[in-house]
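Left out: one protein chain. Kept in place: all the others.
Up next is subunit A:
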Amino acid sequence: MGTEESFYPSEEDIEKWMSRAFDMAREALQNGEVPVGCLLVYNQEVVGKGRNEVNETKNATRHAEMVALDQLQDWCRRSNLDVRCVCERTALYVTVEPCIMCAAALRLFKLPVVVFGCRNDRFGGCGSVLDVASADLPLTGNTFKCVSGHRAEEAVEMLKTFYRQENPNAPKPKTRKD
């Protein structure tokens, strides 16, 4: 087996970095932001740390994962490292299952493994709505492994709390006539 195949975070790593991701999510919730915490970790170093930036950028694709991937790319440039080599040994830790778009983005960056908390029944791209993580898409990067369910209830609670507050930027939902 090559080194790529054997790359997998230890239990200890998962515990440590997911705990950091949950801290981020809680902080976001306290600031009235989408409670998602998201870290990209390479070689015991955080190389990307995203929060949802949809509202301030007016770009609906600025999910925490997308922001973190941009940071990873910048970090590689600054460190003069090849993005592809770094990604081969980078794991994503995120409190909520990445959406379909983010799962595809992770494939395109060729990340080998994603650790997440709760399922994302509305948009999830790692099995909940679609399984982009393992789908046969030869022109869309690589498949990746998923480790799911880490502190799932806690992640769900935070999301529920957030969605109870209305998103003032979303269009008014159409009321159905009977």
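As a working rule, contacts are C-beta pairs under 8 Å (C-beta built on N, C-alpha and C of every residue); 3 or more make two chains touch, one makes a residue touch a chain; residues count from 1.
Criterion: contacts and distances are computed from a predicted model.
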Chain not displayed: protein name in its UniProt record ("GTPase Ypt5", "CMP/dCMP-type deaminase domain-containing protein", "Exosome complex component RRP45" or "Subunit beta type-1 of proteasome"): "CMP/dCMP-type deaminase domain-containing protein"
Chain not shown: contacting residue from A:18, A:66 or A:146: A:66
Which of A:105, A:126 or A:146 contacts the chain that the document leaves out: A:105
Subunit A residues touching the omitted chain (full complex): 53, 56-62, 66, 69-70, 73, 83, 99-101, 104-105, 108-109, 121-123, 125, 129-130, 132, 135, 137-141, 169-171
